[in-house]
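Before I ask anything, let me first share the structure, which is written out below as structure tokens.
Every protein chain except one is present and positioned as in the full complex.
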Amino acid sequence: MPRLIKKSGKKVGTAPGTLLHIGERRAESVRITIIDYDEQTYQEKELTKIEECLTFKTTPTTTWINIDGLHQVEIIEKIGQLFDLHPLILEDILNTNQRPKMEEYDNCIFAVLKMLTYDEQNRRIRTEQISLLLGPNYVISFQESIGDVFGSVRERIKTGRIRIRKSGSDYLFYALTDSIVDHYFVVLEKLADKIESLQEQVASDPSEVLLHNIHELKREMIYLRKSVWPVREMMNALIHMESSLIKQTTEIYLRDVYDHAVQVIDTTETYREMVAGMLDVYLSSISNKMNAVMKVLTIIATIFIPLTFIVGIYGMNFEFMPELKWLWSYPLVWLIMAVVAMIMLVYFKKKKWI
Amino acid sequence: MPRLIKKSGKKVGTAPGTLLHIGERRAESVRITIIDYDEQTYQEKELTKIEECLTFKTTPTTTWINIDGLHQVEIIEKIGQLFDLHPLILEDILNTNQRPKMEEYDNCIFAVLKMLTYDEQNRRIRTEQISLLLGPNYVISFQESIGDVFGSVRERIKTGRIRIRKSGSDYLFYALTDSIVDHYFVVLEKLADKIESLQEQVASDPSEVLLHNIHELKREMIYLRKSVWPVREMMNALIHMESSLIKQTTEIYLRDVYDHAVQVIDTTETYREMVAGMLDVYLSSISNKMNAVMKVLTIIATIFIPLTFIVGIYGMNFEFMPELKWLWSYPLVWLIMAVVAMIMLVYFKKKKWI
Amino acid sequence: MPRLIKKSGKKVGTAPGTLLHIGERRAESVRITIIDYDEQTYQEKELTKIEECLTFKTTPTTTWINIDGLHQVEIIEKIGQLFDLHPLILEDILNTNQRPKMEEYDNCIFAVLKMLTYDEQNRRIRTEQISLLLGPNYVISFQESIGDVFGSVRERIKTGRIRIRKSGSDYLFYALTDSIVDHYFVVLEKLADKIESLQEQVASDPSEVLLHNIHELKREMIYLRKSVWPVREMMNALIHMESSLIKQTTEIYLRDVYDHAVQVIDTTETYREMVAGMLDVYLSSISNKMNAVMKVLTIIATIFIPLTFIVGIYGMNFEFMPELKWLWSYPLVWLIMAVVAMIMLVYFKKKKWI
Amino acid sequence: MPRLIKKSGKKVGTAPGTLLHIGERRAESVRITIIDYDEQTYQEKELTKIEECLTFKTTPTTTWINIDGLHQVEIIEKIGQLFDLHPLILEDILNTNQRPKMEEYDNCIFAVLKMLTYDEQNRRIRTEQISLLLGPNYVISFQESIGDVFGSVRERIKTGRIRIRKSGSDYLFYALTDSIVDHYFVVLEKLADKIESLQEQVASDPSEVLLHNIHELKREMIYLRKSVWPVREMMNALIHMESSLIKQTTEIYLRDVYDHAVQVIDTTETYREMVAGMLDVYLSSISNKMNAVMKVLTIIATIFIPLTFIVGIYGMNFEFMPELKWLWSYPLVWLIMAVVAMIMLVYFKKKKWI
Partner (left out) sequence: MPRLIKKSGKKVGTAPGTLLHIGERRAESVRITIIDYDEQTYQEKELTKIEECLTFKTTPTTTWINIDGLHQVEIIEKIGQLFDLHPLILEDILNTNQRPKMEEYDNCIFAVLKMLTYDEQNRRIRTEQISLLLGPNYVISFQESIGDVFGSVRERIKTGRIRIRKSGSDYLFYALTDSIVDHYFVVLEKLADKIESLQEQVASDPSEVLLHNIHELKREMIYLRKSVWPVREMMNALIHMESSLIKQTTEIYLRDVYDHAVQVIDTTETYREMVAGMLDVYLSSISNKMNAVMKVLTIIATIFIPLTFIVGIYGMNFEFMPELKWLWSYPLVWLIMAVVAMIMLVYFKKKKWI
């Protein structure tokens, strides 16, 4: 899981639009790949200079420019010039602590999303910020590092699926967004596994480690919710945005992403309630165990304290203690003690303490 | 009760509209039944091939096509072609983890609902996803398995009740929805029974099993709420939807379903508060029992500890202890101890500890 | 108090509008009374046959038909025919588990309310469902049993109060609604009495019975809120409803009922917070008592345990224990023990444990 | 503080507009004072008969009629006739359990507010209901008793402040409302003092009295909030009300009152959170103290119990116990006991229990 408390990193006091990469450097070097297609043609290549993509800008084909790595600010700046982007867009792309959001500009739609993947090795959620730019016939995606969830989208374009090939840049924009939201389900499943395994433990073996795990899970869920919650509004805004960049046939697909976002939020809420319930069970398990311990103490102590008192009496050294000389005193004391212990046990039994 | 944490099962990365059955296979084989009626005629039959239903599509009579079993994707795909359905509809029908929802398409209204029934044997809620498609003169219902809550609707059509026979497909759509929502009340009653029986136990015998049962009940209620909550919005949307598919006379009936959904939600909320209150009672019962145990320990210990100290004194072996030689020492010690015990008992009585 | 968890009683699967009385039979036989009045005339009689009321339907005078007892379904059905009511209205009248609601039909306004009265003998809230039908010049009220809160309304009509006599059926409708809402204040006062008496007990004597009473009070408040909450929306809807059935001069009175409903809800919320606070006080009273008990145990035990150890030492039977032979050993031991006890008491005093 | 649970006092079942004084009689006799002013003139007198105020009604000067004491219903009734007020207004004036509200009538605006003052002697909030009536060139204020927060308004009128003198009745209405809301800040400050003094105590000396004080504070805050919350809506409604009675220049002042009301609500919410936090601190202080007590018990008990066992062993009277005859047994036992105690102390130290 990413650090929840991130340094905001906003370079305080800089002019708006000042380009500064905020976040850790994750990629070795910046990689720019381009996929250009329409119903008939398909072209894929890796660019060495960002200026090369200009040739694709004016063609009627749909162009997907993908940038992996944000640490070379001058590349982002160049793209800003080439595609005539507002300085605030570039600032937002470079600041990886952005809240997911969607903004309409004159010549493009700009979206920031959080891509969540599950790191199996460390059993943590990994997060990466994706910025998407939808222009008239291009989509530009900015990623923090190489490796993403867009594999299937590339596959579908490459294998020439009709729908994606002929539907233009807004459909590509949808497909990328959909891939990201779909991956939230994968993360949800992992959380579900964790919840189930914790739920079994919480009843059988409520240890302190468990409490720690529950709270970690809780934090992961806060993080997931923070990533997903704005997506719903984003999609809603996108559906009702009367932008010429989005065709009406695409809206039905955006509605589908909206539904998925709602479902993720819903499920997260359910998980939250379950984890809250788990905490309750944990706390009462602990307290039940404590009670069991206390009861044993009480019973043993309350039985033996009077008996110890009795034997104490006949340990006194008075010269004139007639009982000490009686023949049957000793067995009698045993009898009395047995009776006292018996009465107490019966009392406890009746009170249902044993 | 169904597993709360379902594998979402969304095949991540597939193209939208890719048809994959997600969920467990519940039916042996897919069964297609058709009921075709108008005010005069009535016809009911089981189809062997899905294409047969085409003949009913164009007739002015109302046609209800019911499909039990979703695992044969090609049948669903065929229906999609025959009735010209959007690929996303088919995808949603096949994904049994859908959130209840309602969507308007150009040629039909599509609804997903959760059918809840109570499994008496296992004392659990069973859930099944129902997709309903309302077209100009047909309704298609998709179920996960054979067996449903639509018996009375079939009965009313068969016996020729005037209203249902002459009211067209939108009334049939209403009748099916109404049946599903009505069955939520049955589930509510079962939950009410559980709550009542738990409420009696919680006061009399607050065991750990009880806590477990309360939390299971809580989970069932979360599940119920998740199923019902969206139904309210659905009905509201349906009432205010200005669709040519729904006649104005039917709206008043949809308002009735809306009312029932609100009532189910209301009752669920009340149950939630009651269960929360039950948990409070449980926890303080436990803590009261603990306190009672502690008090007994305190009283017995505090009475005997000083007495044991006194008898200890005269167990000492000093050569020069004048009391040891006195004639009345022993009875005097008994007296002193009785007085000490008395004072303590009175003190405890005054403090209302006994 | 009525059972909170009512069997919903909805006969699942029946056709909408199927007339079935749901609820317990509370009246011996159905009683139909009619009050017919205008500014000059006044007439009151008990009908033996429901058809008799038809004569009043067409006259310009205001007619109030009151039906006590719902178990004779055929009477309700007859009224439905006579006044041309929608089948769903009749169904709702007969189902006494209705949520309070207000509905506008073409020829009438239909309202369901809960009449709450306080049963002094059993110290419980009694509830009864009232359905009100406002037509052009009549109001029909349906009650579950004989006996209601409308006494003062009848009185005012009978004694010829100007305003009610000349204001038509909508004013009568208002007057009945107002009577019901006014009675909520009576119930509120009874709850206030309960809260006050509990509040005194909670500080002085926090017993387990008290906890039970607090939770019962809480349930009663849930019930009250459930009855009142929808009334607010109802009144609001009624005020903004542009119905020809409600004159503008009446609206100001409906606003008054709205205000009262808001006030009841407000007060209920305040009570809820107070009861919640009471529970907190109760729990910390219990825990404070427990702490007091524990402290006494600690102090007595910690003082005597070392002393008992000391006397134990000189109870040992070693042959070579020089102290045993000293002349002043015994008083010295007493002195030591006194000092030890003193030190401990001072320590506890300093720590503010005593 | 006023009793939170007031008898609602609504005379159930009376006709709307029936005039009954509800609340305690607080004034000896009803006092009617009148202040009449415009830019040039100023007149102030006490009326003996209510009819006298009629002369002021028609003059263009601004007239402020103040009535102290509500128990003489006939005076209120007379005013109703003279100024042609709706019966419901009069009913609301007389019912001192009114929720703060604002209503627009044809010829006037009617407002009910709660005037809060802080009773220094009893350290409680005192509440009084103020009804304000804004007419074309008059304001009538109804108070429960003599003594109010309007001193500074009177002063400003008397000393001839330009703005108030020339601004008409709506400005006067604003000035009175503003005075009342301003006084909420005084009450807030007193609460703040209480919170601060409690906050110091809660850390140093968490007694049961403190808990009681915290809960009383909580109740006072519930009461304050109940009084202020509706004021916000009232002011909002007043600002957006398109009434000829309120000049546009006055609106900016009403916005100011609105801001103040929001600020009071905000501060109340902050206080609530602080008091909630205080309760948490209180409870954990209590539980920490308890833990400290328990630890001492544990340490003393666990150290001495084994030692007492050891001395018990050599108190046994067996004939054949070789140790009893050894020369160095007694010092050895002391040594052993010292070692055992040492080990335990080190163990506790390591576990950080001491």
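Each chain gets a letter, A, B, C and D, in the order it is written, and its residues are counted from 1.
As a convention for this text, a contact is a pair of C-beta atoms (placed from the backbone, for glycine too) under 8 Å apart; a residue touches a chain by one contact, two chains touch by 3 or more.
This structure is a prediction, so every number in the text was calculated from the model and none was measured.
Contacts of the undrawn chain with the visible chains, over the full complex, involve A, D. For the chain left out of this panel, the touching residue among A:108, A:125, A:305 or A:344 is A:305. Within the set A:123, A:166, A:212 or A:351, the residue that contacts the chain not displayed is A:212. Residue A:314 is the one among A:42, A:314 or A:353 that touches the chain not shown.
As for the chain not pictured, it touches chain D at residues 149, 151-153, 156, 161, 163-164, 175, 178-179, 182-183, 185-186, 188-189, 192, 195-196, 203, 252-253, 255-256, 259-260, 262-263, 266-267, 270-271, 273-274, 277, 280-281, 284-285, 287-288, 291, 294-295, 297-298, 301-302, 305-306, 308-309, 312-313, 315-321, 351, 353. Residues of chain A that touch the chain left out of the display are 4-8, 10, 12-17, 86, 88, 97-99, 101, 103, 105, 208, 211-212, 215, 218-219, 222, 226, 279, 283, 286-287, 289-290, 292-294, 296-297, 300-301, 304-305, 307-308, 311-312, 314-317, 321, 323-330, 333.
Quick note on the criterion: only the chains that are shown with their structure count from here on.
Separation of chain A from chain D in touch steps, taking the shortest path, is 3. Chain geometry summary: the mean Cα position of chain B and that of chain D are 42 Å apart. Centroids built from CA atoms put chain C at 26 Å from chain B.
Under the contact definition stated at the top, the residues of chain B that touch 2 or more other chains are 287, 294, 297, 301, 305, 308, 312, 315-317, 321.
Taken as a graph of touching chains, this assembly forms an open line, each chain in contact only with its neighbours along the path. Pairs of chains that satisfy the touch definition comprise A-B, B-C, C-D.
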